[in-house]
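Below is one structure; the comments refer to it alone.
Selected chains only, in their assembly positions.
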Amino acid sequence: MTVRAAVAGASGYAGGELLRLLAVHPEVEIGTLTAHSNAGERLGALQPHLAPLADRVLAPTTAESLAGHDVVFLALPHGQSAAVAEQLGPDVLVVDMGADFRLKDAADWEKFYGSAHAGTWPYGLPELPGARAALAGTKRIAVPGCYPTAVSLALFPAYAAGLVEDEAVVVAASGTSGAGKAAKPHLLGSEVMGSMSPYGVGGSHRHTPEMIQNLSAAAGNRITVSFTPTLAPMPRGILATCSAKARPDVTAESVRATYEKAFADEPFVHLLPEGRWPATASVYGSNAVHVQAAHDPASGRVVVISAIDNLTKGTAGGAVQSMNIALGLPEELGLSTIGVAP
Amino acid sequence: MTVRAAVAGASGYAGGELLRLLAVHPEVEIGTLTAHSNAGERLGALQPHLAPLADRVLAPTTAESLAGHDVVFLALPHGQSAAVAEQLGPDVLVVDMGADFRLKDAADWEKFYGSAHAGTWPYGLPELPGARAALAGTKRIAVPGCYPTAVSLALFPAYAAGLVEDEAVVVAASGTSGAGKAAKPHLLGSEVMGSMSPYGVGGSHRHTPEMIQNLSAAAGNRITVSFTPTLAPMPRGILATCSAKARPDVTAESVRATYEKAFADEPFVHLLPEGRWPATASVYGSNAVHVQAAHDPASGRVVVISAIDNLTKGTAGGAVQSMNIALGLPEELGLSTIGVAP
């Protein structure tokens, strides 16, 4: 099977990462690439690392330009995916890398995104309970946010197994590519190099309800998450430090056993040997997730830390992994589990 | 008053930072500099940024070499300060930048440091309740650890005012200089650039009991701290993200009022305007502490974030500030509150 794929929003970081992956995917042929303000330009001027595609001219993002493909990836600003998806017809696989179809609760959507709720599509985090079944054969995929990917994979086993109480605390450090390619003063290299800084403190980050949705589903009841994202001086990567109060009788052994079981058959999740902890460098540019968990008896908490590449497993790699499942291809096709390190 | 100061351990990062500060301190004359394996070398070969002191030859760390000074700063590996201090006599101001005299509880010391408890000296974090009184006129100062400095300043007002419950969760990111100058493979530039990684997870970091000691004193009862330190790709700086469950009736206003009151007269602590958050770059190379606090009603937690330079306020700057108090000098003398940014 050769799949013809279009990418709407090819000039941004998510679109660029997706093209890096699709260019080596053995069953994908890259079709139309579109952009908004950059339509008409050559890709090489915007994504110089994509040299083999340098001469591709960006089309405007229209139903016409996206027609005639088996898969259409949407890397658009939130709120724009529904209108495009409607025009693509029910037989095209539409993979939305934006937020529009992630949240089930319309009130959450309206509160955090400030527009009308578009609906909910099968959720592209295959490692969550039940996710693969929902993705198999689907024509619509909502790719998770980068932080919810890292946090949900770290904590869902603890919630599914009943190891921890309902209140989670998450502090995550992200590389700057998570903030996108739009030029803003606080994202200048001069500002971010040598500096750590938080943002969206106090539960205001848009990824918060998505984490809550995933963890509540795993737990079977409503979880709260105190989420603090921080900007780290690196281009890529998320390190999520997650914890919750251990329930009685939880031990280091029961924590370890829970995580070993949860990830035993996962091709992309690597539970590290005991005593070793994740580093974002180890997953740089790969679809791998490195995880470690510990029980801290003195504070009474279970601490779980995960590392992902926010652009790969956190966005474009997760999109390809989910596409593979939806199309019936081997889930790992075209995806690496080895980071570019050091 | 001109104070003659010696520095034991001048070849490391703490010693180098101290010398950077002492070189511009208007009341200090730099005397003997000592080292262990580097004794006999010129300082310029080891600390090339200290050009005005480049020709100073490092003496061995002995009672003789350190004699004849008004102040002796000890930047030694833990466990070595007591023996040196004893030989210096009771009239010399000894400022220990190591851990030896920080902890009051001998069992804590033995558990985390694995040697016999040496005792407790007045604690060099002047902003803590009662600390200035203990430092005034003292001849012995225990300079706090870098993480306890950042975390205690972030959380003690909340505990002193009874805003939060007894269980704190702290995730802190530190620049690599916090790990010292000894060459270890995991601290190579190739390993740390582009990477975030945790260490000492699960309550095993040696700074944990020190934080608990400080916060418990502020609260008046035993506090637990779940502490996760992470290594960030930057040479300096600590960003501490601290939270605890809010007590009933706590509001954004009561949190703000508590922190405004706590830091109103503090020369080095800058409570940021509402809506703005600390960045480590803003305090780079300075003795300033930037702090912001928020109440997150959805998760029920108070979140407080502080930024310091681990080598300045977190080590050498805190040492100079405490020395100033002990000697009756103006507390701010020789110390900057403006970071080197961008």
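A and B are the chain letters, set down in written order, and residue numbers restart from 1 in every chain.
FYI, contacts are C-beta pairs under 8 Å (C-beta built on N, C-alpha and C of every residue); 3 or more make two chains touch, one makes a residue touch a chain.
The structure displayed is predicted, hence computed values, not measured ones.
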Identical protein chains across the whole complex (2 displayed): 4
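Quick note on the criterion: only the chains that are shown with their structure count from here on.
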Parts of chain B lying in touch with chain A, wherever the complex brings them together: 167, 169, 171, 173, 175, 188, 190-191, 193-199, 201-203, 208, 224-228, 230, 232-237, 239, 241, 243, 245, 277-282, 284, 292, 294-301, 303, 305, 307, 341-342
